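Below is the structure I would like to discuss, written out as structure tokens.
This part shows chain A:
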Amino acid sequence: MIESIVPAASSYAWEIDYIFTMIFVLTGFWFLLCEVVFFWLIFKFKAKDGQPAEYITGSEPHLKRWITIPHVLVLVCDLFILTAAVKVWYDIKQYLPEPEKTVRVIGQQWAWTFVHPGPDGVLDSSDDIRTVNELHLENETVYHYQLESVDVLHDFSVPVFRLKQDAIPGRVITGWFEPTLEGEFDVQCAEMCGIGHGLMGARVFVESAEKHAAWMATQSPVALAANFPAQRIGKE
Partner candidate 1 sequence: MSEESHTNYVKIWALLVVLLAVSVLGPMLEIQIITLLTAFGIAFVKAYLVAKYFMHINMTPRFVPYLMVTCLVFMLLFVVGTAPDVYKSEGTNWKKTAEWQYMPPSPADHGGAAEHH
Partner candidate 2 sequence: MKPIATTRSTSGMPTGLLAIWWVVGSEIVIFGGLLGSYIMYRLSHDAWANQAANTNTALGTLNTFVLLTSSLFAVLAHRAAESGDGKKAARLLYYTIGGAVTFVCVKAFEWSTEIAHGYTITSNTFWSFYYTAAGIHALHVIAGAIIMAIVARDAAKNMELQRVELIGIYWHFVDIVWIFLFPLLYIAK
């Protein structure tokens, strides 16, 4: 259901959409059942002249089972949801597949800094590419992200990836995603981070391997120096 509003652009987006649909169906069933019974009871037992209410304590077995049976069924539904939730959570947050590339994501008031591994594919090497509010990814590549914050709490949220993780100063949090859809999408900050919280957006560019390589070429120190000779080069 979510994918009809927000495109699914990562390898695990379907899992989130699936668990949403599953919970929607299960809780929707119980919700509708309750509301239908509820309104039916209201209409059925509206006060009528000369028809007093019945005296029911709720301990009569033949009536009480109308509570206890749904009670058990709710518990069973909960077990289904629990299993699915644990599975999805494990896949996305706990389990880390082997990365092909790693990016560093740094939140600060009020911008995102992204450190790309550069052409050699290794982070913290001399050809790292550091950008502000622009994340360039290669399609169908397993990425790890290392999430940091320099001041307050931020939250790295990419709705199309179904990815969300708080950035906490004083911690490095690792996670993963694999983009599966080329295009340009939103990165949002999803944790209150002060006055500029509403401005703290970035863009993620998911590109094919060739386009990604071409982008990297434009970001090489040589290319940058050629384009902006007067400026400081955007890497340390």
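Following the convention adopted for this analysis, contacts are C-beta pairs under 8 Å (C-beta built on N, C-alpha and C of every residue); 3 or more make two chains touch, one makes a residue touch a chain; residues count from 1.
Candidates were picked such that all candidates are chains of the complex that A comes from, given by their letters.
Note that the structure is a prediction, hence the values are computed from the model and not measured.
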Touching chain A here (same complex, options 1 or 2) is candidate 1
Contacts from chain A onto candidate 1 in the complex sit at residues 93-94, 96, 170-175
